[in-house]
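Quick one: the structure is below, and I'll ask about it shortly.
Every protein chain but one is kept in place in this view of the complex.
In order of appearance the chains are A, B and C, and numbering begins at 1 in each one.
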Amino acid sequence: MLNVTIWNENQHEKKDERVRELYPEGIHGAIASFVQKEDYNIKTATLDEAEHGLTREVLENTDVLLWWGHIAHDQVEDEIVQRVTQRVLDGMGLIVLHSGHFSKVFKKLMGTSCDLKWREADEKERIWVVDLSHPIAEGLGEYIELEREEMYGEHFDIPTPDELVFVSWFEGGEVFRSGCTFKRGNGKIFYFRPGHETYPTYHNKDVQKVIQNAVKWAAPVDRKRPVYGNAKPLEVISAT
Amino acid sequence: MLNVTIWNENQHEKKDERVRELYPEGIHGAIASFVQKEDYNIKTATLDEAEHGLTREVLENTDVLLWWGHIAHDQVEDEIVQRVTQRVLDGMGLIVLHSGHFSKVFKKLMGTSCDLKWREADEKERIWVVDLSHPIAEGLGEYIELEREEMYGEHFDIPTPDELVFVSWFEGGEVFRSGCTFKRGNGKIFYFRPGHETYPTYHNKDVQKVIQNAVKWAAPVDRKRPVYGNAKPLEVISAT
Amino acid sequence: MLNVTIWNENQHEKKDERVRELYPEGIHGAIASFVQKEDYNIKTATLDEAEHGLTREVLENTDVLLWWGHIAHDQVEDEIVQRVTQRVLDGMGLIVLHSGHFSKVFKKLMGTSCDLKWREADEKERIWVVDLSHPIAEGLGEYIELEREEMYGEHFDIPTPDELVFVSWFEGGEVFRSGCTFKRGNGKIFYFRPGHETYPTYHNKDVQKVIQNAVKWAAPVDRKRPVYGNAKPLEVISAT
Partner (left out) sequence: MLNVTIWNENQHEKKDERVRELYPEGIHGAIASFVQKEDYNIKTATLDEAEHGLTREVLENTDVLLWWGHIAHDQVEDEIVQRVTQRVLDGMGLIVLHSGHFSKVFKKLMGTSCDLKWREADEKERIWVVDLSHPIAEGLGEYIELEREEMYGEHFDIPTPDELVFVSWFEGGEVFRSGCTFKRGNGKIFYFRPGHETYPTYHNKDVQKVIQNAVKWAAPVDRKRPVYGNAKPLEVISAT
């Protein structure tokens, strides 16, 4: 049983009719519906809940956390940010979606500004697979095409990704490293670019496939955590 | 002219006769003496100075910063940490030495705990070159041997390094990724393991060579910084 | 059903009583016995068979190939080498064991000499996990200890691995990048260092665990292969 928690700030949904129409159960609800599998235990959590729905208990029982945020990054309490990033270092998988690039959680784990170029202009995005054998690309063709998306353009101010899975082409002339993996502590992180709230991106089958694959990929491995601090020698040291 | 600032907490030197004997001008003074070159402008800065010697003016005029800290990481003001990490993202090179792995500056830029195993047991360290063509390894043989050093052992809780230059062997049975590069924003970072305060490590010619090479490697490249934020399209978008 | 083929030159077994005693079914037989799982279809193949047991049919029906060779690398026909490397590029996983570092197959896929230092001196090897969340390290403690193994020491002349999973410590003073992943074409490659024929290494439970994990990790993903060559534009080009 894999415990998956889908976090969404759930703010656009309250304010914007278009978003509600696209995602009547919220972006978190839409994601929950296609991530769902028999041996998965899916929860959702949102900003307005107590502790943003991310209590110690919830996080301790989360194997993979998905994160969607945009206009309310500042309202996420620093204590919760600390709790989430610590859980990632302890082994929880983290999937950061679209505008989550600017979340406190992602920026803290990356150590960089995570800034980028952006534009809302109803333009075409074509997401090319550049890592053929990556499990996150399983089942995809050569590219994913989205008729209309927000543009995110380079330079994307992240550390060098451990793996670069996708690169986007935008109609307006930009490119973007759209699918990036990072390891931090005992946890795996995947950043996936598309998913603007006013487009039906999360209804796209290929986008769904990527997120399904990513959840599986980000699941923790079963290992004891390393021991840090003062260590007795394992061999005889001649000076002592 | 390359502006190099060597920062040292300079606390052991005040308290421990052995350290003063090894490094009568302080660890910063020892490093300054061998980093010095004709076209370098070398400064030192220490914890006890106002703003730890790292005023805005000093940092704006620093191309490469070296960092040695150990027992006083907590005394480094968060505002100065913020200032230093921002300068790295803006392009300043950073060389983190030995126990600087636990400095606020390094941990903030890495996003991980930067924890490790350690032991003070007068044991031998042999630092193997694993990246043959890296400019930081220029002039070295197959390994650097240090008769007595503090041990740092894996697991070292850092993000995957962009480049792994050195791997250490320790007499007591451990290994360590001893020379690691990272890019963050516009800046380059090099972590170099050896340099415990009670050993003459910074008098070792090979260790000096590595640090000299690293200063040269970490120097900023001459480029305009990228533009972030809302971007006009470079091409015509059909929908608009 | 995952089709796994275990290739062994099977030469030491014919000449050396010690090896026969350790591995009465051959090294390939020993590996087959612990890789076996319900949903795996395991085959073995050896040098002396027609086409070294690696006919087109066998390879086309292999998802993951394991390779053990040592004294007979030169006897492997170039045509078979070409066939195996092509299958890796087409998506077959490849696990190269110990002295397989000098096989024609591995050298061709790496493009480097794959040379290293070595010594047979009954010495201790301690294989440290440096990539905490890698699926190949699942179930392991902080390190694997082998009382007696052949030494392989740096410099190991391979391309920078995509991922560095293990680093070995040797009693005689060397270190080695002992667990390395590489992606080539559609295929995944894992090199794993230990496994000298005169030691009971493949009876070690942790070594077995690594190889079991690696088989699972190296399994091909289900994707159509990319299309290469002349390509029609996906968008209107203004000049035409």
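Just so it is clear, a residue touches a chain if its C-beta (ideal position, glycine included) is under 8 Å from a C-beta of that chain, and two chains touch if they have at least 3 such contacts.
What you see is a predicted model, and the numbers here were worked out from it, not measured in a lab.
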item: Contact residue for the chain not shown (choose from C:Y143, C:F182 or C:W217); value: C:F182
item: Which of C:E21, C:E60, C:D222 or C:E235 contacts the chain that the document leaves out; value: C:E235
item: Option from C:V4, C:L97 or C:L116 whose C-beta touches the chain left out; value: C:L116
item: Touch criterion as defined above, residue of B:A45, B:A137, B:V167 or B:A214 at the omitted chain; value: B:A137
item: Option touching the unshown chain, where A:W169, A:Y191 or A:W217 are the choices; value: A:W169
item: Positions on subunit B where the hidden chain makes contact; value: 91, 124, 126, 129, 131-135, 137-142, 162-163, 171, 183, 185-188, 220-227, 234-235
item: Residues of subunit A in contact with the chain not shown; value: 126, 128-132, 142, 153-156, 160, 163-164, 167-170, 173-175, 177
item: Touching residues on subunit C - with respect to the absent chain; value: 85, 89, 108-113, 115-119, 121-124, 148, 151, 153-155, 157, 159-160, 162, 171-174, 182-185, 226-235, 237-240
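Throughout what follows, only the chains that are shown with their structure count from here on.
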item: Centroid comparison with subunit C (C-alpha atoms), farthest chain; value: B
item: Copies subunit B and subunit C touch via same or different residues, half shared test; value: same
item: Distance from subunit C to subunit A - Cα centre to Cα centre, in angstrom; value: 32
item: Subunit B-subunit C separation of Cα centroids, rounded to whole Å; value: 36
item: Shared-contact residues (touching 2 or more other chains) in subunit A; value: 124, 162, 171, 183, 185, 226-227, 234-235
